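Note that one protein chain of the assembly has been removed; the remaining protein chains are unaltered in position.
On to chain A.
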């Protein structure tokens, strides 16, 4: 019944406004709803009346406790979920465009492991060798190092997995495993060197949750994610053209090497910096662009912004589940995204069509 209704509405609507517009409207609406719900739900109930007062700036009419809950806990947490989700969704779409492969994802191919190693190094060496850097960068210290680690891993991966313009899935995943294992070994050495305080910091950080969200953390990641989002309009045409191969993209006037460099920088910024504050959250970068390609087409002018919105929507929603399903305890967010993402990834492998995945 509802599908029949949907089909009758869908035809004329799509003809007039196009599928991408419909997807953007749905994503936007979903995002607003999810954000409001995320601010309202949690261990303490916040009524929608109070929430409305807060959003319209009439904070003096609210209870002090409710106001504190929203300001100090819900708002930073929701904002961080939005930013991290946008970053991960975008990083996935960018990486898939770069590798011409819908299975490329920062977490699956080991980019996040590089960022994680760098983040652990930042914690362990922050009092020693890296102390001057820590003092210089302030609150940007951890995200900047994670960004650098992610950048290094992405560049290594690209170097190893790409031969003659084509990136094979097998090589990509295998290189990702090797690079990830090396990064994990480095992390192991760093943990071995760490003292008790640092170990506690590392453990807390590696749990991969948005639980420790503070305004400072939000502000420390925001520039990286925003930088990647700002780069998108300049990358869309190039990535579309590169779907036909580097040579054809060059024929059509695309500076392929420059596009690739900016994409690698953006992936490292969007995925690396978010790892620095939340630990590894997998599969967002695969699931979101995959679903959106089916809904609105493969053009990156649509896909890049839609993946940022979709990632934000998925993560805010997943985080809401994470902190309500077993309340007052919390599930790590990475578990929920893996529960959704791993089956989607496997179904993509099963249903793959020859043109989607290079051998």
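Criterion: contacts are C-beta pairs under 8 Å (C-beta built on N, C-alpha and C of every residue); 3 or more make two chains touch, one makes a residue touch a chain; residues count from 1.
The definition used in the following text is that contacts and distances are computed from a predicted model.
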item	value
Options "Heme ABC transporter ATP-binding protein", "FG-GAP repeat protein", "ABC-2 type transport system permease protein" or "NADH-quinone oxidoreductase subunit H": UniProt name of the undisplayed chain	"Heme ABC transporter ATP-binding protein"
Given A:42, A:102, A:180 or A:305, the one touching the chain that is not displayed	A:102
Candidate in contact with the missing chain, chosen from A:131, A:181, A:216 or A:252	A:252
On chain A, residues whose C-beta touches the chain left out of the figure	100-102, 166, 236-237, 240-241, 243-245, 247-248, 250-256, 293, 297-299, 301, 353, 355-356, 358
